[in-house]
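Here you go, one structure.
For this view, one protein chain was removed and the others were kept in their places.
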Amino acid sequence: MTSVLQRRQFGLIAGILQIIFICAFAKLGRYIDPIDDSKRVFSGTDYPLFQDVHLMIFVGFGFLMAFLKRYGFSAISVNLLLSAFVIQFAILLRGCLSDNFKNTGTFTIGIPEMISADSSCAAVLITMGVLLGRLTPVQFLLLAFFETAINVCVEFVVVNVLHVNDSGRSLTVHTFGAYFGLAAALVGHKKNVMEMDEHGGIHHSDLFSMIGTLLLWVFFPSFNAAIQEPEDARHRAIMNTYLSMASSTVTTFILSSWVDQLGRFNMIHIQSSTLAGGVAIGTAANAVLYPSHAVCVGVISAFLSVMGHAWLSPRLERTFHIFDTCGVHNLHGIPGILSGLLAIGFAYFYDPREYGKTLNHIYPYWEPLNKTHLILNSQNGALIGDRNRVSQAKFQAIGLGFSLGSAIIGGLITGLILKIRVWNQVDDPNIPHGDVNYYAPSDVNFLSKYKHAQEQQQLREREQMHEIY
Amino acid sequence: MTSVLQRRQFGLIAGILQIIFICAFAKLGRYIDPIDDSKRVFSGTDYPLFQDVHLMIFVGFGFLMAFLKRYGFSAISVNLLLSAFVIQFAILLRGCLSDNFKNTGTFTIGIPEMISADSSCAAVLITMGVLLGRLTPVQFLLLAFFETAINVCVEFVVVNVLHVNDSGRSLTVHTFGAYFGLAAALVGHKKNVMEMDEHGGIHHSDLFSMIGTLLLWVFFPSFNAAIQEPEDARHRAIMNTYLSMASSTVTTFILSSWVDQLGRFNMIHIQSSTLAGGVAIGTAANAVLYPSHAVCVGVISAFLSVMGHAWLSPRLERTFHIFDTCGVHNLHGIPGILSGLLAIGFAYFYDPREYGKTLNHIYPYWEPLNKTHLILNSQNGALIGDRNRVSQAKFQAIGLGFSLGSAIIGGLITGLILKIRVWNQVDDPNIPHGDVNYYAPSDVNFLSKYKHAQEQQQLREREQMHEIY
Partner (left out) sequence: MTSVLQRRQFGLIAGILQIIFICAFAKLGRYIDPIDDSKRVFSGTDYPLFQDVHLMIFVGFGFLMAFLKRYGFSAISVNLLLSAFVIQFAILLRGCLSDNFKNTGTFTIGIPEMISADSSCAAVLITMGVLLGRLTPVQFLLLAFFETAINVCVEFVVVNVLHVNDSGRSLTVHTFGAYFGLAAALVGHKKNVMEMDEHGGIHHSDLFSMIGTLLLWVFFPSFNAAIQEPEDARHRAIMNTYLSMASSTVTTFILSSWVDQLGRFNMIHIQSSTLAGGVAIGTAANAVLYPSHAVCVGVISAFLSVMGHAWLSPRLERTFHIFDTCGVHNLHGIPGILSGLLAIGFAYFYDPREYGKTLNHIYPYWEPLNKTHLILNSQNGALIGDRNRVSQAKFQAIGLGFSLGSAIIGGLITGLILKIRVWNQVDDPNIPHGDVNYYAPSDVNFLSKYKHAQEQQQLREREQMHEIY
């Protein structure tokens, strides 16, 4: 029989944190003044864009991770739990970093804050994709706690201090989340207990996973555009993502059939590489000025992603024993780094004059292009700096390096913390199921829907005989 | 062999009602004047909010009720049928209660009327959740007919006569729908024929059900905000629902693992209690002024909902023989009443001056706060009344009581009507399947996709042997 500590651990930790959240909201949180800011709410249709992102986080990511036959429901449940937890925590953390907080001691919440909170969930869910099936709910909760804390600070430095352009958050969400998870997996170096699950025929769980893939595919333009303004930048972000994803999808099918000895399509590529285009265009989604450039980005990202699946991942597993349950490295990691590198190029090679008078919304601190531009900025309160193509490109590179480095270091430390035996651990799947390892990664042991222990016993027996899946 | 009456009953009744609808629309229904009102359509993004609600009704509720292994498709089909029926009926009924109808003899239809029609569907679908699997399509159609008629009148009294604030319709939709269904179930006191279905392992039908849960979860802010104006009230409704649901979800997981002897999560709690926060904040979603209050509402609602599942429901079944197929009482019933009670408190304890000049949009008939406020209201045509915190709180209480009472009485009467043996009844599942009880709650007997009776026979035999599920 498991100890009380093991059985009540999750409830205690989550409960304490939720109580802290309530106190913090009571002391620090306020809504934006309805009269002053109400115009802002829907103008530019922030709310519909928020709803698209919201759907991606809770339904898209949730079902994307439901492809494991015996872990689908658990994956969706943990996805929901972590997102609901991170939303509250991220709003509090961002609020404490806001200017408003420095001045008044309280911070305000509006639709834009809700969009940012949801994007923080994305980073945690990407990390969850790497470790799926190898952590217990308690560990996932602690992971979400530490990762969100680090992620919000990193984002603050990259965007507000270094003034790096990271439109679709490919640096601070995709790259960060992916390498944070890979670093944690390296420390944990626990074999993917779900590997046997990978085998077997095309199963309904793959169709459920496809719901996630398609929802992420459809709403990716909103994700990359949600926090963009003014309209022209948001407009470019939408169209660039749209074209980049279209070309990356076609390219994925081409390469997938090319690497298969029978010329067939590989389901795993379809489920993940088709989204690489959205990630790769992310950082510069508001900056790319020509459709053909967006299409090329999609082609390159799909190439790298499929190669990652077909060539790199097996080697990573063999050599470094890094097990990546959902192939996150090929969907978020590699395309994320590509996105950072491309952003350096776009900052360096584009003629800033092409952006017209909204240049400083894309690259704050850019030196005024001319006299009128200077006056304009000082009027609309835009930042006036001394950056040019070279210096901005440098800062973009620093932003990429900082995100990557902090993700790896943070991931390693978090991975070590999660290994402490005081937390519930996923047990060895080779040991036959029983009350002892009720946290084995199987829906039935992970979840309950029965009142009587007897039913549970029958169920567990049937499960041993693999009847019910 | 079943009688012709039994087999043609649905077609006849539904056909007659549809013909009546056509005549009524021809005589009474007009579209709003495109020139005058076109501005209203999309300003404040009514249409995107309508689409969110529309998706909740048809996909969200539909799949939420698809968790029964052998009844999933039937549940979604009946959900679609009743919604399409109620939409037409509710538009006609509301139209006949509108001022425009009193004056001109015709009523007008626009996006806001479409939103209201969809919210009427919600009440019927909640009731359907209680009785799922125990009524035939004919009975469900009659249920929808009577419930919608009563519900629209109740809503008119609560909102337009008593001038109660019911932002997210938690009184007139959630509370009404839940207790209407429970009262009807009490009269029917038919054992839940699907109970055996409850047993068995985690099944794909649970993943389908999760689609419904997550869609309702994601779009709940839109549901509570759709009919709100002006912007500041809609803004508050969105943010309050967002925070309340986040905290109720975390709390649900905490309590769910707490009440399980092995500290696991209970799927049924995850599928329903996570939504309790949206229901509980509903009535006052536009009135709550502080984030921390919304977070607290979520915590309380999740606590009551999980306790309802774990402690109350089994007792209700044993003592009163009330069988609640989808656990609606814990998702809509208890949180709905909580929402009504909280609304009383918020009306009483908040300082009305905090609402600023839009106070009368939230509480019509409130006494003017000062001279300018009086002038302002008389200018923008807002109602000018004599209510203060005490009297408004009284009216909120009356609204809750009226909704609850009329739901129970209406449910009892409707339940008795549906018991009349002239309508097709669901037969005893213990009797082996056959043409006689082709309405037994099984997809295969409920639906057909075969041209030849022979195939049907084979199928039925295989079904007996439980091969095909």
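Chains here go by letter, A and B, matching the order in which they are written, and residues are numbered from 1 within each.
Note that a residue touches a chain if its C-beta (ideal position, glycine included) is under 8 Å from a C-beta of that chain, and two chains touch if they have at least 3 such contacts.
As the structure is a computational prediction, the values presented were derived from the model and not from experiment.
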From the list A:57, A:93, A:138 or A:210, which touches the chain that is not on show? A:210
Checked against the full complex, the residue among A:101, A:156 or A:253 that touches the missing chain is A:253
Sites on subunit B contacted by the missing partner chain, in the whole complex: 2, 6-11, 14-15, 18, 21-22, 25-26, 29-32, 34-35, 37-39, 41-42, 45, 47-48, 51, 54-55, 58-59, 62-63, 66, 72-73, 76-77, 80-81, 84-85, 87-88, 109-111, 114, 137, 204, 208, 211, 435, 438, 443-451, 453, 455, 459, 462-463, 468-469
Just checking the interface: what residues of subunit A touch the absent partner chain? 44-45, 48-49, 52, 198-204, 206-207, 210-211, 214-215, 217-219, 222, 230-236, 238-239, 242-243, 245-247, 249-251, 253-255, 257-258, 260-268, 270, 274, 289-292, 295-296, 299, 314, 356-358
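Here is the rule we go by: only the chains that are shown with their structure count from here on.
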Averaged-CA centre spacing for the pair subunit B and subunit A, given as whole angstrom: 34
